[in-house]
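Handing you this structure, nothing more for now.
As you look at this complex, bear in mind that one protein chain is not there, while each of the others sits in place.
Let's look at chain A:
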Amino acid sequence: MAQTEKKGGLLRKSSASKKPLKEKVVLMYDEIFTTEDPSKCNPRFWEELFLMKVNLEYLEGKLEALDGEELMKIKDNINCLFQHCIQALGEEHPIRVVNALQTLCALIRGVHQKNKSTSGFDIINMLVGFDKAELCMKNLMESLDSLLCAEGSESLKSLCLKLLLCLVTVTDNISQNTILEYVMINSIFEAILQILSSPLSRREHGYDAVVLLALLVNYRKYESVNPYIVKLSIVDDEATLNGMGLVIAQALSEYNRQYKDKEEEHQTGFFSALTNMVGSMFIADADEKISVQTNEAILLALYEAVHLNRNFITVLAQSHPEMGLMTTPTSPIPMTPVTPLGTTPPSSDVISSAELPLDADVQTSNLLITFLKYSSIVMQDTKDEHRLHSGKLCLIILTCIAEDQYANAFLHDDNMNFRVNLHRMPMRHRKKAADKNLPCRPLVCAVLDLMVEFIVTHMMKEFPMDLYVRCIQIVHKLLCYQKKCRVRLHYTWRELWSALINLLKFLMSNETVLLAKHNIFTLALMVVNLFNMFITYGDTFLPTPSSYDELYYEIIRMHQNFDNLYSMVLRLSTNAGQWKEPASKVTHALVNIRAIINHFNPKIESYAAVNHISQLSEDQVLEVVRSNYDTLTLKLQDGLDQYERYSEQHKEAAFFKELVRSISINVRKNLAFNTLSQELLLKEFSTIS
């Protein structure tokens, strides 16, 4: 081998061209793609191979060019290559390891791309060979695990993660990727956690690690016992969970920042457009969308963490500086301090200034705030499928949060006030609220604001029924918590009430169109029951007696809507039609609201008549309401404060399957050659060697 190498070196110098060297690896590839054993004539063939710079394009192209049968012929050589790659991973010299990793990537991708139709087992056979598969894959996973955990080069680790991502995303449907069975058996979960727990490696590879974890968790989620699910659900190490939270927060706030930049770019366009805009419902419709690629993979990771790991909930409230504003990539967010007091010299500040930059403009934030902002952007526009998915996932995450007791505790914590700037869609009939004068309130107010915002902005022909149902459910779950814990939130409930009433109005006015596609009665029932919740249990969670009066005022003021709704559901429930059952539920639910309307309306009319006023002011109506409570009897409805807990397996499986598929495709697409390219690595290792 030394001889050939020397020869190569001489050649290069004499002929003064890079070509012969480049050709060398290609030649070796060609040797592999014959039926002959390449090591037959050159016993050191494999050793040499991994000293050559990998030509990914060529290797992958070559694999793709072969059809199934041809590939089967050279199966032995491919198996051999695969095995030697794995062997090379254990080598001391990083160049060999790097080359082996890259070759593996190319091999896995090449074989898969060619054989999309073939079953996973054939692919395993093709790559490793059935007989040796178990041992080989075990060795591979162990090598990757030790590479990831070792204190080695960061780019090497990065390459390992890329290989894993490559392995995980080769098929569109992750559950059909049979080779992942070996990743399940030989878990690399601990390595991923380690990456997330240390600040340095998290900074470098946190994103990849989190995405990898999110994908692995989704492998055969519903069919088998996935060790990653089990392990993720019991992690309780704060440093690791915080690390994960930071990675997610960083990615989300990066999105928020990008969106904000784009929005500012567009700002001038908007306002000029505004003047010309007549007749279109949303300004954004006419103008081009400000769209930034949503990041479903990160959102999925957040979902899995929140859904599976109850310890992760605390991370949501963990403070971190607004990351979007931390511009310098060289001063990354240091790890949350884990060293005990007393181990660092007392002269130095415990919390270094880098951690919480001393900038008055930087508002301290946390993952939940970042997530809420992100949601407000994503949910603005649900027309495009990706955004619809993202929006739905956001609402699912919020559902999980709204069901969690600890999350509710800090959402409602009166001492944790934040100013959350949600993005509001610019609409014709309202001005963009000035961001600055938002009050500082408990976080639950921001959640409610987001829900109200969603309700008022999505009454459109393409009615996102599913999202609306989730949205109302979230509000309901929050109210249940408040009722149960007697939390009297100082929130402008009126906004919610009028949004809900407008929603009912929209449902009725588009009855025929909507009924063709959706069961609008479930939604109507939920909305009416929210009102019932306020009416019957208002004493447990409304902030003041006058807010209870206001509730009545609002119902009375908008009584037309409830009347219409009642007549509609009555009509449908008396017809023996498809909607008889759900419609009759709504009629029963409306009983108290109708009682209120029927009780107070005559009173108000007589008050007007007695005092000779044609139009009563709000105060006068409230006066009438206050003085006539005692003669009103309400019916106690049961189950108002009960809700069905979120359950992924039975209701959402299809959605997640689809989501994971689109994420897989996306990740695969982004695993471009250039990210695997050698330039940086070579630079790094040339100095070592």
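Methods note: contacts are C-beta pairs under 8 Å (C-beta built on N, C-alpha and C of every residue); 3 or more make two chains touch, one makes a residue touch a chain; residues count from 1.
In the analysis below, contacts and distances are computed from a predicted model.
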Next item on the list: Would you kindly match the missing chain to its UniProt protein name, picking from "Protein OSCP1 isoform X3", "T-complex protein 1 subunit theta", "Phosphatidylinositol 4-kinase beta" or "60S RIBOSOMAL PROTEIN L28"?
Entry: "Phosphatidylinositol 4-kinase beta"
Next item on the list: Looking beyond the chains shown, say which of A:Leu27, A:Leu135 or A:Cys440 touches the absent one.
Entry: A:Cys440
Next item on the list: Give the residue, chosen from A:His307, A:His423 or A:His559, that touches the chain omitted from the document.
Entry: A:His307
Next item on the list: Among A:Leu66, A:Met184, A:Ala409 or A:Val469, single out the residue that touches the unshown chain.
Entry: A:Ala409
Note to self: Could you pull out which residues of chain A are in touch with the chain that's been left out?
What the structure shows: 229-230, 233-234, 236, 238-239, 307-308, 310-311, 313-314, 318-320, 336-347, 349-351, 355-356, 358, 360, 363-364, 366, 403, 405-406, 408-410, 413-419, 439-440, 477, 480-481, 484-486, 488, 490, 535-536, 538-540, 542, 544-545, 548-549, 584-585, 588-589, 596, 629-639, 641-650
